[in-house]
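For reference, the structure discussed in these notes is given below.
Every protein chain except one is present and positioned as in the full complex.
Labels A, B and C are assigned to the chains in the order they are written; within every chain, residues are numbered from 1.
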Amino acid sequence: MSGVLFQIVQFALTAALAPLVTGLVRRVKARLYGRIGPSPLQPYRDLWRLLRKEPASAQTASPLFFASPAVAFVALWLASGLIPTFTTDLALASAADLIALVALLALARFATALGGLDVGTAFGGIGASRDMMIAALAEPAILMVIFTLSLIAGSTGLIRIIGFMLGGGVGLEISLSLALIALLMIAIAENGRIPIDNPATHLELTMVHEAMVLEYSGRHLVLVEAAQMLKLLLYLSLVGAIFAPWGIAETDTPDGLMAGLVLYLMKLAVGAAGLGLFEVAIAKMRVFRATEFLGGALLLALLATIFRLIAETI
Amino acid sequence: MDQLSLAAFDYDVAHLASALVLLAAFGLLYQRRLPGMINLFALQSAALGTAAAWQAWMQDATQLYATAAIVWTLKAGAVPVGLHWLIRRLHSTRTVETVLGIGPTMLAGVGLIALAVLMVTPIGATRSALTREELALALSVILLGLLIMITRRHAVSQVIGFMCIENGVTLAVVGVKGMPLVVEMSVAFSVMVACILFGIFFFHIRERFDTLDLHFLESFRGEDR
Amino acid sequence: MTVLALLLLVPTGAAVLLAFVREDTFAALLNVAACAGTFAISCALLLDRPPVTELWLVDDFNAYLIVLTTFVMTTTAVFSAGYMAREVAAGHLPRGALRVYHALYQALNGAMLLAMVANNIGLLWVAIEAATLITVVMVSLSRTRESIEAAWKYFILGSVGIALALFGTVLVYLAAQPVIGGGLEAMAWTALQARAQGFSPAVLDLAFVFLLVGYGTKVGLAPVHAWLPDAHAEGPTPVSAVLSGLLLNTALYALLRFKMVLAASGAAATPGPLMIALGLGSLLFAGLMLYRRRDLKRFFAYSSIEHMGIMTFAFGLGGVLANFAGLLHMAAHSLVKSAIFFAVGGITQLKGTRQIAGLSGITVSHPALGWGLVLAVVAIAGAPPFGIFTSEFLMVTSAFPRAPALGVPFALGLLIGLAALALRLQHIAFGAATPSTSPRAHATAVVPLYVHVGLALIAGLWLPATLAAWFGAVARLLG
Partner (left out) sequence: MLALTVGALGALLALGCAGVGTTRAPLLAASIYVAAAIVSAALALIGAIRLALPVEAAPESLILPIGLPWLGLHLRLDAVSALFLVIVHAPATVIGLFAAGYARHEHAQARVLPLYPLFVAAMTAVLIADDAYAFVLAWELMSLASWALVLAHHDEADTAPAAWLYLVIAGLGTVCLMGAFGVLAAGAGAYDFASLRAAHLSPLAGAAVVLLVLLGAGSKAGLMPLHAWLPPAHSAAPTPVSALMSGVMTKVALYGLIRMLFDVAGPVPWGWGAALTVIGGASAVLGLLHALVQTDIKRLLAYSTVENLGIAAIGIGLALVFRATGQTALATLALTAGLLHAINHALFKSLLFCGTGAIAVATGTRDLERLGGLLARAPLLALGMLAGCVAIAGLPPFNGFVSEWLTFQAILSSPRLPEPMLRLAVPLVGVLLALAAALAAVCFVRAFGIAFLGRPRSPEAAAARAPERSLIWPVLVLGAACLILGVLPGLGIGLIDPVARTLGLPGFPGGGAFALTVGLGSGRAAVYSGLALLLAAGVLGLIVTLALRRFSPTPARRGAAWDCGFPEASPTTQYTASSFSQPLRRVFGPAFMARERVDMPKPLETRAAGFAVQVADPIWSALYRPAARLVEALAERINVVQFLTIRRYLSLTFGALVLLMIVVAFGT
């Protein structure tokens, strides 16, 4: 019963926090660039404004065009709700393991790409094709990370993994650190951050994700943006849940939950700051360099698996 | 004189005849002029006939006399005459161009005879000496005949080669004791020979077996390449 | 005995009679009637077999071959009745050629039957030689230069082969004579098989070499096959059908009889490897030759070489299964291959050419004939559910475990053949139809075709028990 309750809280929490995280990242970047920058709450205002606007769209747009942002948003929301953030006692967390999580992300991407192709403009095509290419390279990498984790923890279920990590049975492992780096690289790629893509750009030929969603406006754009924000949050909390599981309550005692919640917020803050710092530090790369970037991630993840296997063999 | 020496004498005569056949075959291999080949063939057939007759007398098998008669009349008589007439009729060149040089051909012939002997030796254990050696001779004659056929280009010489094969077979036939149907077979054979001669004459083979008529061979070689 | 005498006398008599019949259509009918008569007689032969005499023999082995021969001769006669008439009408045959043809047709029938029922190796030889001479004349019937050259090639190579075969026969007698004693007895299959133990293996081996090369020439085994493609291509199509379907089988029958003797003698071990070598060689050689053929009839002639190789390989492999397969293959092949030649005859007459390049889309222009061809070629390629599939299944399955080194090239050969057949079949049967002289295919070509294919189907799915029993018995004797 409590599981259902916490699950609802979790959904609400992720939905509520997502814009804030994005805002934080922007704020940090602005500060590092020497600007004051908008308040972290700015994204909420943007979304609200967009929501109230009258959406305009092409005549050629089909129903699928309007459905796809919703599907993507729901898939991502669902996925983000499956990651234990402050407690492992979630009704749904046991209904889907990491593989299912990745599949949900893929579903969201599938829907977005179709939306990009729908209107029939050149940019939609560019964005969809490049986004799918990046994903096609990122997905094997993340699955290899999952392999490593499940080799260590003995399951692809997040709860078990977190339990294992918290159990302290695991020391500092090469494979784990490799997996972490790989996961971070994938997260950057998947969220269309620098150096793969620039969320702030509107120079057509450098766009990936933005090009895909060029045609959206009004409430549809809201869903798109929100979905992006959710995705960022999702990856941050995923990294946090796996590699910094401290504080996630395994038994629902009030203070345990409280601690979990607070720690989760702190993790997010740290993650956002780190991301901002990283983005400021490096420059965007050409689209086709992305393959090398992701190939590196895949290699790292593979190395992690192999190290793990060797460790098991010896 | 006791039986044994008499028997020995019989063998010698039989040998002599068969050896003559083989010798003639060798001569055919050596001879490069058509008339010479024809005469040699006549000689070979005569020797064969003698061998047949001798065997007929030894085994007192009447049908062998018939065989001997056929051989003498047809092969030693009619066929050579016919061939002489034929080559005159075809105005074919007197000397035959051989595929292989005479020397190598002779060597090959010797090799074939060696092979024949090699094939026959294991038989010895159970057979009486006569048939074994008869067999060796017959086998060599057949092989030599085949060799003649493939080393000579002229149609007539190839016919002679074929008939040499046949002589070898007949030699074997008369060699073995009491073989039935010998006459029928030799008759059937003669029919075949007759057909070949008829064919050569009828189809105007000028130079060689492998051309009926040169200019349509270009158009037809079984299939256009 | 009387039945047997009838079996031989009817064709001979018919041959003599037909030699004097000038009226072609009547002659054709008479020809069919005579064949049908021999077929009926042979069936009677099946019901009660005549006792084995020192000259005549009907046993499990040749009984079915006799019936097969008479049957195929009958259907081919039906086919030729229509076909030859059209050939004459088209002016492809000289006047009066049909008289010779019909007479020789019956003579050939008689010669082959004589070869089958003879219980005497000498008589067998005479019969096969007669058959050779007869077919030579039949091949040269159209008097074109091509046909004459083909006939000449056939004649010379055939004669040499026959001569070698005679020497082999003499050698067998030589081996038998000391054990059995002189006389016809020493040339009778029955006696040879019964008392083969005492024969000198060395003589038998030597004999078999000559028989293999000699009769092998008639079977059409590479490398002594050379007469076969041209003879098939240049002779009238019914003759090609009979050559492929029956005469090759007859020669193979002779070879197998001798193999039985060697198998019975026990000591001699040569036949197997030699036959395997020649069979495999023929299979691969013919399979490759198929690719370069442009003449339809010559194409299928090579396919006959291929199948003769397959059978020879199977018999060389020996063992009950392989021998059974070989026997079944003999029957199925003669049915299907003659059926193919019926189709080919019909097609070449409709399209007016024998060049594969000029033939296309038969199933479009003449569905019945076209699909008949497809069925027959598919059957010859060893596809189910026809008899040839069954035999090839048995061959492959028994070749692989016993001699993988042989099974692999054998399978490869089958594949090469299949690929070539499929390639040409698709071109001939499908695609855009080339112009044809008549919109309708001729019933005399189509009906026998489907009859044969149907029988091949039965052979594949439901082999009559008695026939299977005979095959089994013979297969054991073949060693």
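Here is the rule we use: contacts are C-beta pairs under 8 Å (C-beta built on N, C-alpha and C of every residue); 3 or more make two chains touch, one makes a residue touch a chain.
Predicted model, so just to flag it, every value in this text is computed and none were measured.
What are the shown chains that the omitted chain is in contact with?
Looking at the complete complex, the unshown chain comes into contact with A, B, C.
Where the complex has a chain not shown, which of C:8, C:77 or C:164 is the residue touching it?
For the chain that is not drawn, the touching residue is C:164.
Looking at the whole complex, which of B:16, B:81 or B:150 touches the chain that is not displayed?
Considering all chains, including the one not shown, the answer is B:150.
Of A:21, A:83 or A:128, which residue touches the hidden chain?
Counting the whole complex, the residue in contact with the absent chain is A:128.
Using the touch definition up top, pick the residue from C:143, C:292 or C:476 that touches the left-out chain.
C:292
Of the listed residues C:52, C:184, C:422 or C:473, which contacts the missing chain in the full complex?
Residue touching the absent chain, from the options given: C:422.
List the residues of chain C that touch the chain left out of this view.
Residues of chain C in touch with the missing chain: 152-153, 156-157, 160-161, 164, 201-202, 205-206, 209-210, 212-213, 217, 223-224, 226-227, 229, 269-270, 273-274, 285, 288-289, 291-292, 319-321, 374, 378, 383-385, 389-390, 392-394, 396-402, 404, 407, 411, 414-416, 418-419, 422-423, 426-427, 430-432, 461-463, 465, 468, 472.
Considering the whole complex, not just the chains shown, which residues of chain A touch the missing one?
For chain A, the residues touching the absent chain are 11, 51-64, 66, 70, 73-75, 77-78, 81, 92, 94-97, 99-100, 103-104, 106-107, 109-110, 113-114, 117-126, 128-130, 132-133, 135-140, 143-144, 147, 150-151, 154-157, 160, 204, 214-215, 217-219, 222-223, 287-288, 291, 298, 302, 305-306, 309, 312-313.
Which parts of chain B are in contact with the chain that was left out?
Touching the missing chain: residues 99, 112, 115, 118-119, 143, 146-147, 149-150, 153, 158, 208-211, 221-223, 225.
The working rule: only the chains that are shown with their structure count from here on.
Select the chain whose centre, defined as the mean of its C-alpha atoms, is least distant from the mean of all protein C-alpha atoms.
C
Counting in whole Å, what is the centre-to-centre distance of chain B and chain C, each centre being its mean C-alpha position?
Averaging C-alpha atoms per chain gives centres 31 Å apart.
Take the average of all CA coordinates in chain A, do the same for chain C, and state the distance between these two points in whole angstrom.
78
Using mean C-alpha positions as chain centres, tell me how far chain A is from chain B in Å, no decimals.
99
Hunt down the residues of chain B that sit against at least two other chains at once, touch-wise.
Not one residue in chain B touches at least two other chains.
Where on chain C does chain B make contact in their complex?
Touching chain B from chain C are residues 120, 122-123, 125-126, 129-130, 133, 145-146, 148-150, 152, 155-156, 159-160, 162-164, 166-167, 170-171, 173-174, 177-178, 182-184, 187, 200, 202-203, 206, 229-230, 233, 293-295, 298.
Can you name the residues of chain B that touch chain C in the complex?
119-120, 122-123, 125-127, 131, 135, 138-139, 142, 146, 149, 162, 165-166, 168-169, 172-173, 176-181, 184-185, 188-189, 191-192, 195-196, 199, 203, 209, 212-213, 216-217, 220, 222-224
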